[in-house]
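The structure appears below as structure tokens.
Left out: one protein chain. Kept in place: all the others.
Letters A, B, C and D mark the chains as written, and numbering starts fresh at 1 in each.
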Amino acid sequence: KSFKPVVSQKTIKIAHFRETSALPFYIANEKGYFKAENLNVELVEVDSKQLIDTLVTGKVDFTSAIAWPSVVGFEIEHPEILKPFGIMGESNSGDTIDGFLVKEDSKINKLEDFKGKTIAFDNPRGIPSAKMVFKKIGFDPDKDVVLMDMGKDIIASALLSGKVDAVWTTQPSLTIIANKIKTKIVEPNMRTRYLTDPYWISPMGLTTNNFILQNREIVNKVENALKESLAFIQNNPVETRIIATKYTPLTSDITEKMGVQTYKSTPDNQDYLSMQSIVDSLVEAQILKKGTGLIPMYAK
Amino acid sequence: MPNEFGLEIINLSKSFDNHTVFDDFNLAIPKGEIIGIYGPNGCGKSTFLHLLAGIQEPDKGTIRINNKKPKEIKPGIVFQNYSDHLLPWKKTMENIFLQEKIQKNTRSEEMLDHLSDSQKNLFQNLYPYELSGGQQQLSSILRSLINTDDLILLDEPFSSLDQNIKNQAHDLILKNRQNDRTIVLVTHDLLDSVYLSDRIIVLKGTPVHNKYLNLNTKYNFKDKIDLLHSSFFSDIYKQTMEYIAS
Amino acid sequence: MPNEFGLEIINLSKSFDNHTVFDDFNLAIPKGEIIGIYGPNGCGKSTFLHLLAGIQEPDKGTIRINNKKPKEIKPGIVFQNYSDHLLPWKKTMENIFLQEKIQKNTRSEEMLDHLSDSQKNLFQNLYPYELSGGQQQLSSILRSLINTDDLILLDEPFSSLDQNIKNQAHDLILKNRQNDRTIVLVTHDLLDSVYLSDRIIVLKGTPVHNKYLNLNTKYNFKDKIDLLHSSFFSDIYKQTMEYIAS
Amino acid sequence: MKRSKILYAIGPIAILAGWYFFAYYPTNFNILIPKPVQVMLSFKNFPQILMKSTIATLYTWSTGTLLGIILGILIGFICGYYQNLFKIIEIPLDFFRSIPSITLLPIVALFLGSGLTAKFFIVTFVTFLYVFIHTTYGIKYSRTSKQNLALAWRLNPWQNFREIIFYSSLPSIFAGIRTAITLGLIATISSEMTILGTAGLGKKIIDNMVIYNTTEMYEIIIIIGLIGYATNKLIVILENNVIHWKGH
Partner (left out) sequence: MKRSKILYAIGPIAILAGWYFFAYYPTNFNILIPKPVQVMLSFKNFPQILMKSTIATLYTWSTGTLLGIILGILIGFICGYYQNLFKIIEIPLDFFRSIPSITLLPIVALFLGSGLTAKFFIVTFVTFLYVFIHTTYGIKYSRTSKQNLALAWRLNPWQNFREIIFYSSLPSIFAGIRTAITLGLIATISSEMTILGTAGLGKKIIDNMVIYNTTEMYEIIIIIGLIGYATNKLIVILENNVIHWKGH
């Protein structure tokens, strides 16, 4: 790998795709935390599937949160390029991040009621965790329930037309659909309640090893700015949501009610264990061909 | 009581854009005749056949064939540009019998008796676009003669035929005369026309009004050579040329 | 020293699938002649013209026109199915001058002197598909005569013309004779052929070998009527018919 | 004429009626169907909210499509004439044609980035493909009689194209253009949905889809549909004026 000289005062580019998962970056940008660190930051909007591509081809220096399958999958194909930092997820003490939506008049109120029912997941990562959860309560997840993937755009139609009995989705869809049609949320944050608490869904952001080697200082500054953001989220839930409205397509009636993910700037040992079990479950579910150790990826 | 006309045209008018081809044209022909139509290029002969065939609609006026409307009869027709009217996706023989097959689901095999073996072979094996012009025209004539009850329309049907095949075609047409069938023959060859027709209508440039020559051409000669050298024919020839030049 | 042939065919062979049309055919014609081709339907007349025009390739043999290869000359041509070979997207007059416009970027207006005003109007204002058959054929003849240097190919070019227009076409063709221009005329009308041609080649069914009648038809009559009634013509007529029947 | 206008109205009226019905009739999903009146009213705000996106979409679409059409006709002609060239590009074309552009997008983005260039490339490529195919079809099935004329006249390829083949192929080319402008519009909007770009209706669709703003979604659908319909109508009118020799 070639070493390029450090260029000072250069613009730091951060890729995002206008989702709440990039909130810490939006807040740092909005509240001037990047500026305070003397960073000149540009937020670059890209397609959600292009985040890692733009990062590894050098078009940007950082990306916002990307879920484990992509990060780990890329690491397996091309080891030692990506560098995750921070973590994002859900916790029992935090907001509602995911849940099952059922029709308001549905008799389903708890996990046990799902026996014999069909559930659509708008996110393939949901299915392996759901299987583990159902196992915990004594179901055979391959027999007692039908779990299927479905595109985000049609889960509401599927629920309304009775094609499925429930849909499992995450924020902000959870709030949006609940807002739009008469539904109730069942078993919010099942992963923290039945698996591990907190349940870490993804890193907070990514950069590359190459970039760190040449720009360690900048990376530190970015991390500092994001730490400020996390504190802000903790202390200013209302303003956080106003900023979310500004940076995403979401309208205020949604952001006001929506749950915000739990973030942590540096994982500890317990977190690594929890994260690793998630990755392992992805392997078990055959979403990933094989796993990788997350600690080496995070280690500096 | 129905009238006895094979063909009756009343007050027919037809124009293209600003060019009037027929203007209040009237004609009545007894049943069962062969009628020759003779006239200069562009005087409306093909248009007349298209009107009889129901391919074009008159702007005004009435056409009756055996007292029926054009839409009620199913004419046989040889078009002036015959090669465009054979269907290239069917063998020539299928083309010849297609109209009959569609309309009556029969096949008048006896028609083939008039063909030589080599002609039969040709029509059986080749698609129309593989035939020579004259071969295409002969097959078009055959097609028009099969299965048609009231009306056969022949637009310059011998233009590509050699002497022998032309005679063959003449025989075919004469054999297919019937008491209630009108045959309309357009040709620039006056001898052919006189030879085949009972009557020749001579037209003279557009628009066609009610002034036209209506020549009786029934005769008693044994063959075409006799006819050619007869004063009967030279009379008709003179009358026709004079009328057209007038 | 180049030979003096306007048209030279050496060992020409041409088949379609398993049907041989020409088999080692040879012919040599002096420069500047009008040659009539006479023969039964399907004997290969149109195929011969297509070979001369470069539309089809011989299987074997050589063709020379004024000692040039077919690809080196730009012939004028009237096709047997003339109406298919006028371009419907251009007015008739543009069609008539198109070949010249493309090849020389000139416009031989003098050609129009031979037309009547009403003919000129017709060709100027109408698209080919709006013309009658005879009008289309006349415009095809005009197109073939304009701008062609070495060779003019006429396949049954009078089949749809009335008497007067046919005479007009005859005049046009005779006026366009040139010392180094060969005109090949295919027609089933022997009188027309004798009237126009210096020589008639009589073919007799397929395949065409080297047996054919090569009739000198130069004569000295004032007009067609004289010719028709001459013993010169009836001699040629007899010879031709006998040869074909043999 | 009056009667034919009534016929044209039947389709849209039926759709509108269906829309009204499903928006108000108590099905279990009528809540996801916005009320027609609401959608109509939302057009009031078109200038502020959707004008800019509409213009952006129209710009990408028209430029890319025009280029694709011209390339399609020209390369189609060249390939129709030089069969050898056609053989060279035939396999790659038929190969890539079948792959959904969403799959090729990441690869295209590698080479052209994910900006305007990639967007134009995709729109132009799609329209090119269909105009190209239909041009070659037009040439393939142009009448032998006309090509015999070109042979006898020794027309060179360009003369042949200009005077005969182009006109012969026009019906087929127009059919290709109608397919292409529609697919070009779809490609424009789809690529606005995924590829970064300043604005565009595709972007608005995604934004509204995320928040289930069905009213604006339907408004956008109507705008796109109207654009597609109007362009098709224009092309048909153009076609009927140009090809006066229909059937001959």
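To be clear about the criterion, contacts are C-beta pairs under 8 Å (C-beta built on N, C-alpha and C of every residue); 3 or more make two chains touch, one makes a residue touch a chain.
All values derive from a computational prediction rather than experimental measurement.
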Which of the visible chains would the unseen chain be in contact with across the whole complex? A, B, D
Among D:Ala17, D:Met40, D:Ile55 or D:Ile102, which one touches the chain that has been omitted from the display? D:Ile102
Filtering D:Ala56, D:Ile73 or D:Ile133 for touch with the omitted chain leaves D:Ile133
Which of B:Phe22, B:Phe79 or B:Phe158 touches the chain that is not shown? B:Phe79
Omitted-chain contact residue, chosen from D:Ala118, D:Ala152, D:Leu185 or D:Ile211: D:Leu185
Determine which one of A:Ile154, A:Leu213 or A:Ile242 touches the chain that has been left out. A:Ile154
For subunit B, which residues reach the chain that was dropped from this view? 50, 53-55, 71, 74-75, 77, 79, 81, 84-85, 87-89, 98-99, 102-103, 127-129
So that we can see where the missing chain sits, which residues of subunit A does it touch? 49, 52-53, 56-58, 67, 69-70, 72-74, 76-78, 81, 120, 124, 148-151, 153-154, 156-158, 160-161, 163, 287-289
Contacts of subunit D with the absent chain, listed as residue ranges: 4, 7-8, 10-12, 14-15, 29, 32-33, 84, 87-92, 94-104, 106, 110, 130, 133-134, 137, 140-144, 147, 171-172, 174-176, 178-179, 182-183, 185-186, 189-190, 193, 202, 205, 209, 217, 220-221, 224-229, 231-233, 243, 246-248
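Keep in mind that, in the parts below, only the chains that are shown with their structure count from here on.
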If you average the Cα atoms of subunit A and of subunit D to get two centres, how far apart are those centres in Å? 37
Distance in whole angstrom between the CA centres of subunit B and subunit D is 50
Mind pulling the subunit D residues that touch 2 or more other chains? none
Interface hub residues of subunit B, defined as touching at least two other chains: none
For this assembly, give the contact graph shape among line, ring, star, complete and other. line
Which of the chains touch, listed as pairs? A-D, B-C, C-D
